[in-house]
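Presented below is the structure to which this report refers.
Removed from the display is one protein chain of the complex; every other protein chain stays in position.
Coming up: chain A.
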Amino acid sequence: MQLTLEFGGGLELLCDSVKIHNVNVDPQNGTEKLIMKDLLSWVRTNLIKERPEMFMKEDSVRPGVLVLVNDCDWELSGQLDTTLEEKDVVVFISTLHGG
């Protein structure tokens, strides 16, 4: 499944200072569906190069990291249970860096 992932607000520093990543992520263990929970662990393994604790806490993003799926707050689409689809754009923005 092709997805566009964007990191902002300082999170790009955790993945080689690259803001936009066009990636291919397959649904987990044989299921058809890819949900945000799976995507987060994929990102952690494949994109985050340093300080993963700045991005994640337990199995979700660290509080203070905003997530938008197709420019919509993931709090409206079920957060970790949000189902992803082909060509979705997922944006992660940290609010924790300086003001």
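By definition in this document, a contact is a pair of C-beta atoms (placed from the backbone, for glycine too) under 8 Å apart; a residue touches a chain by one contact, two chains touch by 3 or more; residues count from 1.
Just so we're on the same page, contacts and distances are computed from a predicted model.
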{"item": "Undisplayed chain, where the name is taken from the UniProt record, one of \"AP complex subunit sigma\", \"Ribosome production factor 1\", \"Cytoplasmic tRNA 2-thiolation protein 1\" or \"Metaxin-2-like\"", "value": "\"Cytoplasmic tRNA 2-thiolation protein 1\""}
{"item": "Hidden partner interface residues of chain A, rising order", "value": "8-10, 13, 33, 62-64, 66, 68-73, 75-78, 81-83, 85, 91, 93-99"}
